[in-house]
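The block underneath contains the structure these notes are about, expressed in structure tokens.
Every protein chain of the complex appears in place save one, which is left out.
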Amino acid sequence: MMQVNWFQILIDWVYGLIFWVYDVVNWIVGIILWVYNWVWGVIFWIWDLVFLNLDFLIKAILFPGLIFVVLALIYTVWFTRKMWGRIQMRRGPFHMGKFGGLQLFADAIKLISKEVIIPDGSRRWMYRILPSILLVIVLLPFAFIPWDATWYIADLSVSLVLVFAFLAAVPILALLIGWISGSKYSLIGGFRAANNQFAAEIPIIMSSVGPALLAGSLSLMAISGAQSSVWYVFLLPINFVTFLVSSVVAVGTFPFDAPVADSEIIFGWRTELSGVYFTLTYFAEFAEQMLYSALMVVLFFGGASGLPFLPGFVNFIIKFLIVMFFFIIVTSSFYRLRQDQITRYCWKYLLPLSMLNIILVLFGLAYIDGLAALVMGG
Amino acid sequence: MGFFSTLGEIFTILKHVFSQVFERPFTVLYPYEDREHPERTRGRHIHIREKCTACAQCVRACPVVAIRIDKSDRKYEKDAALYFDYTRCIFCGLCVQACRFNALFHTKVVDLSEPERERLHYDPERIETLDRDPLEWRGSRFR
Partner (left out) sequence: MSPDILDEAIEIWFGPQHVSAHGWAAKLTLIGDYIVECDPHAGYFHRSAEKVLEFRNFRQGPLVMERLCMLESFLMEYPYVSAVEQIAGLEVPERARIMRTILMEASRIHSLQFWWGQFAAELGLFTMLLWPWVDREYFLDAFEELTGSRHAVSFNTPGGVKYDFTDKFLKKLDRALLRIEERLPKFKDMLLHGPTFRLRTKNVGLFSAEQGLRWGLSGPNIKACGVPMDLRKDKPDSNLAYDLADWEVPTVHNEEHPGQSDAYDRMVQRFLEVETSINIIRQLLPQIPEGPIIDPKARAKANRLPEGEAYGRVEGTRGITSLWLKTTEKAQTAYRAKIRGPCFASYYALKHLVPGSRFADFIVIFGSLDPYPGLWDR
């Protein structure tokens, strides 16, 4: 007969209960520890990320990066408007802040807060997304601009090619915006923007070959570093002129503003954009202008070299403003060319001139002793 | 037109534009500064009631019916009250030329903007008085 030991069963049960409670507590503690460790891990990971890459982060976000570029963009627009005002015997902005310095912030706030009117015939989601892509694509190449020997974001061995690769997407976006806005004026403007790039892209790349050949590198950093003894603008003046003119064509500002010719097609591919989308494209145009000015400083004016007692990026910015001033003078002197004339003159004059320069540079490097040492020695 | 003459023309244009940068701007900062208005400026009117004889020649001369006359409203011996409607007035000066008794004049006050449309209907009291002096009000005092 089975002897049932009720007492033993009770003891076992109590033991089991205690172990069970112990395990539950362990389990909860384990969860808490796991969460705790996970949180700490994330914090440490961020900590490590920030502190090991602090240099890069500050560069990418603060100084030569996003915030600096956007502020520089705003003040470049201000500088351009002030200079245009001077040339046209006006005063330019003067109400907001000292010398109208805050006017662009006021304009940006006003434009962003305006109502967005999307036409019926447009593709709505593309209308909303394309202008921001445009601005991002134009702002990205600023990462490769060597503002200084220390203050730069990225230095690739092919950054010159990469900059032009990014910029090749701009007219496609312009064409798309013109196409999807559902207006005939926008469509015509989009095709004209594509035509402008078709005219200007080959001369502009051809004229950037000269400095690259002289420096023996495709990296913007190396090109600007190679000019510490002599600036390439003295060696390649015609090349500089072709680069300047074809960059004005590529940007599509005043003498070559057929894509946005306001007296012919109301505002070209930007006709139907409103509110914040217009702001984005407006800033994108000036950012492109800025980018080409910075490229000119890097390729022809020796980047950060200049007055020795100033920091390198100050030299760069001074030269950048001077080049921007040239840009403004050129953009406010000539009448708008027709789009077929733009293509004809880019292909007829700028392309042969820039090709001639490449040949001259090649012969110079091959036959002039000491030139290679002078320009590459750094 | 050779290549080099075209280049010369381009540089002439660039020279003109470049020299313009260093010249003074032509515009005035309007609310703070103002141009000097000449003697004959046809601004808002002023009505001198002592001289008025209620002949209503100004009302007849007005090409856009901007003046209304109230002959019963008398302050002096034989004058009348004038109501000016500056929403209609085109400042042609015919009423001032029609007045033979030197009772109606133009002033130099040319900026008449008002927040409300009704404020542009000048009643007799406002048309008799100059609420602000055109030259005193201006100048760099406001800057």
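So that you can tell them apart, the chains are marked A and B in the order they are listed, and the count of residues begins at 1 in each.
As a working rule, contacts are C-beta pairs under 8 Å (C-beta built on N, C-alpha and C of every residue); 3 or more make two chains touch, one makes a residue touch a chain.
A quick note: this is a predicted structure, and the numbers were derived from the prediction, not measured.
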Those residues of subunit A which, in the complete complex, touch the missing chain: 84, 87-90, 184-185, 188, 254-255, 257-258, 261-267, 332-341
Residues of subunit B (touch criterion as defined above) contacting the omitted chain: 1, 6, 9-10, 12-13, 16-17, 20, 26, 35, 37-38, 40-42, 61, 63, 90-94, 97, 106
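Heads up, the rule we're going with is that only the chains that are shown with their structure count from here on.
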Chain centre separation in whole Å, for subunit B relative to subunit A (CA means): 51
Residue numbers on subunit A that touch subunit B, as the complex places them: 83, 85-87, 89-91, 94, 329-330, 332-334
Residues of subunit B that touch subunit A when the two form their complex: 10, 13-14, 16-18, 20-21, 23, 25-27, 29
